[in-house]
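Note that one protein chain of the assembly has been removed; the remaining protein chains are unaltered in position.
Up next is chain A:
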Amino acid sequence: MKTIKILTLILALFSSTNALAKDKFSICWSIYVGWMPWEYGDSSGIIKKWADKYDIEIDVVQINDYIESINQYTAGQFDACSMTNMDALTIPAASFVDSTALIVGDFSNGNDGVILKDKKTLSEIKGQQINLVELSVSHYLLARGLESIGLSERDVDVVNTSDADLVAAYSTQDVTSVVTWNPLLSEIEKQPSAHKVFDSSNIPGEIIDLMVVNTETLSANPNFGKALVGAWYEIMSTMSNDAVLTHMAKASGTDLAGYKSQLASTKMFYQAKDAVSFTKDPQLSKTMKYVAEFSFKHGLLGDGAPDAGFIGIETPTGVFGNPANIKLRFDPSFMQMAADGKL
């Protein structure tokens, strides 16, 4: 990881980030149930097919460390990257890298959850020490969960714990509650002492998985957006095929049954029109307001931010925050083209 960081730094030193018209693009993704289609699209040649159609080249790179992939995108090493709505706001947008959510792929509908050891209701969480990846969507989920029962983060003690070690951590005596995501969540739930007391299906549509594109690159190269969206919905159309799912399952380190159970707690938008109507729903702007407020409270919008609306977030139903400083945009127009069959 250190090497990657040094490399990024060196690359950043010597490369400029200007986003002029070009015909070679690179996108990055990391392993997560909702992003495995990118792997399939890459290895099955669907992405290449669509890139060829628009006469461009798209390089698809898998990055093992999720945060590192977003950091690299923010540093300008990639033109697009898969990430959640919250990370899109707090990393690239808060670094003033104008970003557009090109594809709204899915939302977590149970993929993230709060687990208590030997306790069965959320209210028993009060006063506990909670292990989670701080400042991640898990932290957001916890904050929303606490809010729902009238508690706040002051009532609990948060311990930052690396996601790689959460499963092992759960088996130690010190750890009495964790907040995490799949596949770790289902791994921990297998233990008899674990009780899931709150999960993302209690706040549907708030943890959204996106394909985020650099806005400048996108507006200078609309063909890049068209190729990505076209490829994505062609991949989506193959997802009823068990052979395709098995491929994705293997690539994510699980089996078909495991992958299907993760998909069951993920609300995938297989149809472009569903994603479009989700994006056009006024609820999205409200969700982003919650996310922005949470991020502001935790200092994630940077120290220059005077309030939660410091960074403007544009959705089809309106702008949340400062309209003169829009850095995160939800743009359904490309998905609309896919829905209309115009790609």
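A few remarks follow.
The rule is short, and it goes like this: contacts are C-beta pairs under 8 Å (C-beta built on N, C-alpha and C of every residue); 3 or more make two chains touch, one makes a residue touch a chain; residues count from 1.
In this section, contacts and distances are computed from a predicted model.
Missing chain, UniProt protein name, picked from "ABC transporter permease subunit", "(2Fe-2S)-binding protein", "Na(+)/H(+) antiporter subunit A" or "Tryptophan synthase beta chain": "ABC transporter permease subunit".
From the options A:159, A:220, A:256 or A:326, the residue with contact to the unseen chain in the full assembly is A:159.
Considering A:31, A:149 or A:169, the position touching the chain not shown turns out to be A:169 (whole complex). Of the listed residues A:194, A:248 or A:300, the one in contact with the hidden chain in the full complex is A:300. Set against the missing chain, the residues A:80, A:97 or A:228 yield one that touches it, A:97.
Contact between chain A and the absent chain runs through residues 8-9, 12-13, 16-18, 67, 71, 74-75, 90-91, 94-97, 131, 134-136, 157-162, 165, 168-169, 171-175, 300, 302-304.
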